[in-house]
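Apart from one protein chain that is not included, each protein chain of the complex appears where it belongs.
Here the chain labels run A and B in written order, and each chain numbers its own residues starting at 1.
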Amino acid sequence: MRRLVAALRKTIWPQLFAIAALYGLGVLTINGSGSWRSVLAVCVLASFVGIAAAGQTVVALLGGIDLAIPGVIAFANIATAQLTGDHWPFWIVAPGILILSAAVGAFNGAISKSFNINPLIVTLGVSAILTGAILVWTGGQPTGYAPKWLNGFVAPSGTTFGLPLPPVLAFWGVVAILLVVLLRRTVFGKHVYASGASLPAADLALVPTTRVWTLAFALSGIMAAITGILLAGFTTQGDPRIATPYLFNTIASVVIGGTSLVGARGGYLRTVLGAIILTEITTLLVANSFSAATQQVLLGAIILAVVATYGREQAVSDRL
Amino acid sequence: MTEAATMPVGAQAPLLSVTGVAKAFGETKALSACNLTLRAGRVHAVIGENGSGKSTLVKVLNGVVRPDKGEVLLAGVALRLSTPRQARQAGIATTFQEILVLEQLSLIDNLWLGQDGLFRRRVDAALRRAEGEAVLRELLGDALPDLSSRVADMDLGTRQAAVIARSLLLRPRLLILDEATAALDIAVRDRLFEALRRRTAGGLAVLFITHKMDEIATLSDEVTILRSGESVATLPNAEVTPERMLALMSGRSEPLSSPAAPNSGGRVALTARDIRVSARSAPFGLNVRSSEVLGLAGLEGHGANLFAQILGGVRAPLGGRIEADGQALSGANAFVRHGVAYVPRDRKTEGIFAPLSIADNFSMSTLQRYVRFGLLDEARIAARRKPLFERLGVKFGRLSDAITSLSGGNQQKVILARTLARQPKVLVLNDPTRGVDLATKQDIYSLLAEQAQANVAVVIHSTEIEELLALCQRVAIFHHGALFAVLDRSALSRDTLIAGLFGRTA
Partner (left out) sequence: MSARHSSLRSPWRDPTMFAGVLFIALFAASVLQDASIVSPRFLTGAASVAVPLVIGAMAVTPAILSGGGGMDLSVGPLMGFVNVLVVTALMPAHLGDWWFAAPLLLLLGLAVGAINGWLVAVVRLQPIVATLGTNLVLSGANLWLLPTPIGPAPMWFSALARPHFGIPGPFAFVVGPALIWFLLSRSPFLKTLLAVGGDDRVAYSCGVDVARVRIIAYAVGGLFSAFAGLALTSLIQSADANVGPPFTLQVITAAALGGISLAGGRGRMWGSVFGALTLFLIQNLMTNQGVSVFWQQVVFGGTLIAALVLNALSGMLAGLQRAEAQS
């Protein structure tokens, strides 16, 4: 029995089962939840988390964690609205935001690795700086609006080249493919797994570990920035508070998907499944009138339970 | 902690009885059939090559691991240990191979670590100091360091004496010493042996794990020989001869066959100039030549290991520099660019990527070579991997299996394949046959000889005398952190090598 459970853990069957079970639960408890439209709605919601969690996945594979994601999302979100409101064209605004966010991420990764400081704390500090900087910039009163086409991009009712698929979902699909290929078939991807498996072995095996950390966190910054920009389409104007849930829901997606926070085990496909599961759970809770507070409690408990199955550390005796 | 049991020396009933103990870690069978009997007041040595199961036996007797099969009886009572604490309570004190000290704590705190309750002090300060000093004096004589200063400032020899003292202070009835003399100098070691003899006269039983035959001759009453996880024989001291032991340890009656040796080395690949390995050692110089296997030998802590790391480019020397083609090499990248490849000593923490597949473990160092249109091309990887795996004789199930599914020997082969894929010009190996079975060892030896014939400069740091004798054209012996002697083929023999390790010329 034990071996069966252990073997199952290595596959994605538990996640697929959860998706199906939650769908069934939704059909039972919520009216109209089985329809294609509501499925699309869930997927669109999941795509925001999924894209933000892409960076968290890569960082988790390194054995790290990125708590600056909400800060970057908030920054990108506010900046998109403010700058578009100041009549800057999107093709300048977007790259500018992405470059800055990549720089922030690079800083996180470089400092954590070079000084051997837990990235959780570094990113926590950087997040505080970012949130403060945003407040300073906007004076606490964000203004502006998002580009109009962005609203259509993220709407669940949108279409892509005539297909009944919201553009943001197609976008997520592309991101997913790129990321899976990046992690499985490129030198960088292999380097990430090696650095997460054993830093000393990676150094000796000619893996440029500091560069890997810097790039991985920079990627996380970019993914978070993309999420922030997309969210501007969803809520029309800039609002830093929109980013707060992304602290734990990116971690939850990674963890529920079965990627280990200890490092080197897992991948982005799992996070995609995790994001969908998480969104299904949240939707169920909201539709059944569970408050935001209860959701947080439940999700905290779920993270603990899932990590307890996927990410336990070695016992002392095994290290002697 | 009870006083040593007042059993008459050599009493009939054994104090410790190990029967049929087996323990496997994943695929690796560390112990398959271990049998041992130990009586009070006796010193029982256990000898075996790397990977014979000695350390696992110690861990079983100490409660760190639990055996899969078999029985351990202590004074006739079945011993089922789950933690080292229980072992201590049963009267077993262990000094591990790794020198386990806490650097931030003072010497006296290290000595008494674990003896207090969580909130209650069991031994008062004055008694601690008095007894601690007394035991240390037994080992170190009058060169006692200040007991209240931090261990961080003390050298390896003092630290090793400290961990032995820690075990003695427990007043055990069974003392287990796992390779506990590696960093001790001769005087301290002799004092240790005397201290042990005093205690065995009072009923202490000692289990003495070692791979040094001279220690067995001087100290032990009997020896058990372990080979590949099995106890193959137990000999009383009188019947011990090096040849017999070697034969039992390795299952051969002859020394290892030397692979065909090339003529004396080719051009100089690396030059070590004015190198200082430790603060107090004298600077030395050494040439590494291609087409030659150069051995680095030395007792634990005497500098051979550190020098191997320096040659491999993973450690900076305290003084001097390494040169290639007249240029000083500084920084790991410079070594890599000049074709120096280093195979680390500790496979588990520095060698393998445990969660990753065999395939990934192989290709990690040379990934850039397999890129096609930005992506890794499996065909190219396979083209490089197949011949290397075949040559090395790597036995595996599927390439996608985790590397931990392989035996220690096969894991080492994958690491060697990874290194050879880089086509290095200088190959520096740090104790490469540690924990590796005999058949794999032979495979590795012939591979290394082949590399030397192919004009590669091979440097191997080894702690096994037979290995050095079989493989090397020259052996550099390190003593107290400095180069003591370089023996070339004509001067190389077991006697000269062993003498050199102890700082003597045969």
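Here is the rule we use: a residue touches a chain if its C-beta (ideal position, glycine included) is under 8 Å from a C-beta of that chain, and two chains touch if they have at least 3 such contacts.
Since the structure is predicted, the reported quantities are computational estimates derived from the model, not experimental observations.
Undergrad: Taking the complete complex into account, tell me which visible chains touch the one left out.
TA: Answer for the hidden chain's contacts among shown chains: A, B.
Undergrad: Using the touch definition up top, pick the residue from A:V5, A:A21, A:I92 or A:I117 that touches the left-out chain.
TA: From the options A:V5, A:A21, A:I92 or A:I117, the contact with the absent chain belongs to A:I117.
Undergrad: For the chain not shown, which residue from B:R66, B:R198, B:R267 or B:R280 touches it across the whole complex?
TA: The missing chain is touched by B:R280.
Undergrad: Of A:L22, A:A106, A:V126 or A:I229, which one is in contact with the hidden chain?
TA: Touching the chain that is not displayed is residue A:V126.
Undergrad: Decide which residue listed in B:V64, B:A272, B:L483 or B:I498 touches the omitted chain of the complex.
TA: Result: among the candidates, B:V64 touches the missing chain.
Undergrad: For the chain that got dropped from the picture, name the residues of subunit B it touches.
TA: So the residues of subunit B touching the missing chain come out as 62, 64, 83-85, 87-89, 94, 96, 100-105, 109, 113-121, 143, 145-146, 149-150, 152-156, 158, 166, 278-281, 481.
Undergrad: Just checking the interface: what residues of subunit A touch the absent partner chain?
TA: Residue positions of subunit A that touch the missing chain: 65, 111, 115-118, 120-122, 124-133, 135-136, 139-140, 248, 251, 261-262, 291-301, 303-304, 307-308, 311-317, 319-320.
Note that only the chains that are shown with their structure count from here on.
Undergrad: From the mean C-alpha coordinate of subunit A to that of subunit B, what's the distance rounded to whole Å?
TA: So the centre of subunit A lies 45 Å away from the centre of subunit B.
Undergrad: List the residues on subunit B that touch subunit A in their complex, please.
TA: 59, 64-65, 83, 96, 314, 332, 336, 342, 344, 349-356, 360, 363-365, 367-368, 371, 374-376, 418, 422
Undergrad: Show which residues of subunit A lie in contact with subunit B when the two form their complex.
TA: Subunit A residues touching subunit B: 181, 185-187, 190-191, 193-194, 197-198, 200-207, 263-265, 317, 320.
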